[in-house]
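Shown below is the structure under consideration.
The complex appears here without one of its protein chains, the remainder shown in place.
Here is chain A:
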Amino acid sequence: MQDMRKVISRYATSGGARIAYQTVGNGSLDVVLVPGFPSNIEILWEDPGFGHLVKRLAAFCRLILLDPRGMGLSDGIDSRNPPDARGRAADILAVMDAAGSGRAALIGASDGAAAAMLAAAMWPSRCRALVLHGGYACFLASVMDAKALQAFASATEGAWGTGATLARLAPRRAADRALVGWWGRLERLSASPTAAAALVGMWGALDVRDSLPSIAVPALVLHRTGDAHVPVESSRALARGIPGARLVELPGEEHPIWMGDVDAAADAIEQFLTGEKPVAHGDRMLAALLVLRVLGMSSGAGRTVPGRHLGERMELFRDALPPVVARHGGHARWTRPDQAHARFPAAARAASCAVALRETAASLGLWVAQGIHVGEIDPSPEDLSGPVLDVADRIAARGSGPEILLSRLASELVSGSGLQFVDRGALAGIDCRAPLPLVAIASERHLEPRSRTAPRAANLDALTPREREVLALVADGLSNPHIAVDLGLSEHTVKRHVANILLKLDLPSRAAVAGLAARRDAP
């Protein structure tokens, strides 16, 4: 996946204003994504759905991302005299000029659709094809009347920066507190409250219906049937108005193109622009899934803290979890008030995150059960589901807290992390599958595998005096070069001594040697 840190934001000049843009991907075809409201091309990258959409599109084209005038990194607008659709269309062209794009396919999403349509109508030689998503030609005719818009603009200004507009654009996601928090940040970094209200107010003036018949480039009109912000009828009208346009209605209700089922939209766009059916993008990926359930207050806390504080503690924990998961390179969602799902690119991260979450929960006096499993998942960034999650869920349900349970399979991918595991039976198999062995993260880190808990009666007498000297230094944690200097030997000789020690004592590693020496030294 392209890393945002490597993507350079640049500025085009359009009528004296600077418009920010980025280019991603190496394809021969240029595609410009004209986003909707709100936008900040650097912040949007933080959302896994946006990242996934960019990855899908940039895989077959050079994708040009931009912040519309008045939003994100682009110059602000005069809120008393906001730019019209024509001005925004000219901004698209200015970005294409700056990026050296002579001809590009334009993807207009949400209110960006009007600007994209106008650009396609005005400069057909610069537009290779047109894709619209959740768009409209006339806001007042398709979305809401002037009175409702005024009320929405005023509510937007009042609540700007709190993430409140998410409830309008993707209501089903508005219960996700972490997302609302991030959305608030996106709002604040996309515009000031006054500018946001002006931009929303500007929608009322958007009407490009007269231009539709003059759009002469191939056009694909996409719309999610349950779109919460713009009714699907709006795109049906677009498809009737644009000569030869093809309408594809997609399931879902999220308005932003980069939320919800991003793959369905990307598939349709790729097929339309390249003429090739996207290869099942072998994109199923190996991931570690963590399911966490809050079981209640830990017994210690229960004695000292009144039960009515549980709700408060839960609130704190609900807010604390997503950043902890993010720090471990994962992505989390609360799927129920007391249950969170998280996915990680590696099992070791999931395991160390689970340990951190257990500590966080303990500091709040909460008792949590966690289960981890690994497998191939659909990379769709939202709503984890599927058999791997089901298993992780059953593993978590098995735990009574605060133990962290993993499938043996997951634990085997964690080697080298320093974590140790103890057997915890098996999860009964479903659908004729074999039972799944489980392990728990051992509460202490051991220097050697837990299975060797009974120290074997190693016979140090078998060692030569020199080997015993080397053993003592290994036990002190010295490396071979250090030991070589200390004993005036060559490093090669030290290596041979260490190998002989391991062989004679039948130990698997230097760490085990150190552990053995430590135990023997203990009183």
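Assorted remarks:
Following the convention adopted for this analysis, contacts are C-beta pairs under 8 Å (C-beta built on N, C-alpha and C of every residue); 3 or more make two chains touch, one makes a residue touch a chain; residues count from 1.
Please note the rule applied: contacts and distances are computed from a predicted model.
Taking the options "Branched-chain amino acid ABC transporter permease", "ATP-binding cassette domain-containing protein", "Stage III sporulation protein AC" or "Nuclear transport factor 2 family protein" in turn, only "Nuclear transport factor 2 family protein" matches the UniProt protein name of the chain that is not displayed. Between the chain not shown and the residues A:Asp30, A:Asp111, A:Asp227 or A:Glu254, the one that touches is A:Asp30. The omitted chain makes contact with just one of the residues A:Asp75, A:Asp97 or A:Asp378: A:Asp97.
Within the complete assembly, residues 2, 6-8, 10, 12, 23-30, 58-59, 97-103, 128 of chain A touch the chain that is not shown.
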